[in-house]
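A single protein chain has been omitted from the complex, and every remaining protein chain is retained in its original position.
Going by the order they are written in, the chains are A and B; count residues from 1 in each one.
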Amino acid sequence: MEMTRLDFLKKAWRTGLVLFGGASFEVVSGSALLAADGKPSGRRMAMAIDIRACVKDAGCVKCISACHRGHNVPVIPDAKRAITWIWKDTIDRAMPGVLDPYSGADLRGANTLLLCNQCANPPCVRVCPTGATWKREDGIVMMDQHRCIGCRYCMAACPYGSRSFNWGDPRRYLDKGSVARDYPTRTKGTVEKCEFCAERVDRGLGPLCAGACAEKAILFGDLNAPGSAVRKALAGRIALRRKPELGTDPSVYYLL
Amino acid sequence: MAGNRIVKTAAALALAAAIFGAPFWWSALRGMKQKAPAPEKPAAEKECVLPATEMRAGHMTLLFQWRDDAVRRGDRAPVAVGGKKYEKSLTGSCLTCHVKKENFCDRCHGSIASAPACFDCHIDTSERGPWK
Partner (left out) sequence: MIEKVFHGSRRYWLLLLVLGALIATGIFFYLRQTSEGLAVTGMSRSVSWGLYIAQFTFFVGVAASAVTVVLPYYLHDYKAFGKITILGEFLAVSSVIMCLLFIFVDLGQPFRILHVILYPSPTSPMFWDTVVLFIYLVLNLVIGWTVLTAEYRGTPPPSWVKPLIILSIPWAISIHTVTAFLYAGLPGRHLWLSAITAARFLASAFSSGPALLIILCRVARRYTDFDPGEKPERALGLIITYAFSAHIFFILLEVFTAFYSGIPSHRASLERLFWGWGDPASLTPFMWLSMMLAAAALFLLYTPARRRDAGLLIASIAVFASVWIEKGLGFVVGGFNPDPMEYVPAYRPTVPESFITAGVWATGLYILALLFKITAAVRARSSE
């Protein structure tokens, strides 16, 4: 069959798109999680936080302690320079403008959990000039402490304030005797954040925070597996995500 | 006139070589008195992940390989050598045999004044007390 000029141009255009656009598009859009037919391929780790179960004990910090102890996150007294992988703040600050003054009286002024959203389309990954932060195939956004140059561009890019920088040496606030020995500390001048306990996920375990919650308010699992705990919870409830309008596609859901 | 200039130039060059080469001269002088470093070998274990000569020359390559496997590729499967399994971990594997970093790593690295940053983050299990 003879190829018309138009066919040729169409073909050339598509080839060009694949050659030059394809590779970078995959990085930018996070479409690696979808196969060519648009169906999910592989896993996408996600978390669902049951807001109402979490607010039952306002003073509870079990998940935060478990995470921060397990990952040697220092307690820095100066809040402006604090390192936080998972922390608590009001729902109104987590999702500005979502709460109105009338509905859900029990949630007004209440705290919820905040952590890295493990976005499917992470702006931090897009801007990193060295590939020190990147997204794994299972959707977890990682930090390579060996690679990070400490430019803090990812902190400017993250619309959730989920990244912390080591302004000084974090070991000043840790003790050699009581650190978790199976996890490294960090050093001054690099950025760090929650990694969904990737080191545990690789061993078939769930995150430390989920395991520490007595209320079972933190669910963890594969968003692409219809039978997973996260998917089941999402199917029966209404869930919110932080700033969905920014197109980052967070993997952390807040169950109402 | 011309001769004077040559002398001056030569003197300036010699002075520059003395100043800018100072670290080299200093090390050369100091090195003459120095003995070869003797890192402490593990008492119980006789075998490492690779033969000693290869570890001596290429331990950093192996460590980088493990690092990239575990952190970047999510491949944390243990390495099996001669029926023994090693986790891809500096603290979790290397330091279980070479228990004191001070008596092993630091001996060689100290003698050649090379200070890798591994233990700025990784934990030397032989240490106790607060960090400075």
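Here is the rule we go by: contacts are C-beta pairs under 8 Å (C-beta built on N, C-alpha and C of every residue); 3 or more make two chains touch, one makes a residue touch a chain.
This one's a predicted model, so the numbers in the text were calculated from it and none came from an experiment.
Within the full complex, the chain left out of the display contacts the shown chains A. For the options A:Ser164, A:Thr185 or A:Asn224, the residue in contact with the chain missing from this view is A:Ser164. Only one residue in the set A:Pro77, A:Gly97 or A:Gly227 touches the chain that does not appear here, and it is A:Gly97. For the chain missing from the display, the contacting residue among A:Asn72, A:Thr190 or A:Asn224 is A:Thr190, taking the whole complex into account. Taking the complete complex into account, residues 24, 27-28, 80-82, 89, 93-94, 96-97, 123, 125-132, 147-153, 155-161, 164-169, 188-191, 243, 246-248 of chain A touch the chain not shown.
Criterion: only the chains that are shown with their structure count from here on.
Across the interface of their complex, chain A is touched by residues 67, 70-72, 74, 76, 89, 91-92, 117, 120-123, 125, 127-132 of chain B. If you check the complex, the residues on chain A that touch chain B are 134, 136, 138, 142, 144-146, 169, 171-172, 174-177, 179, 181-182, 184-187, 198-199, 202-203.
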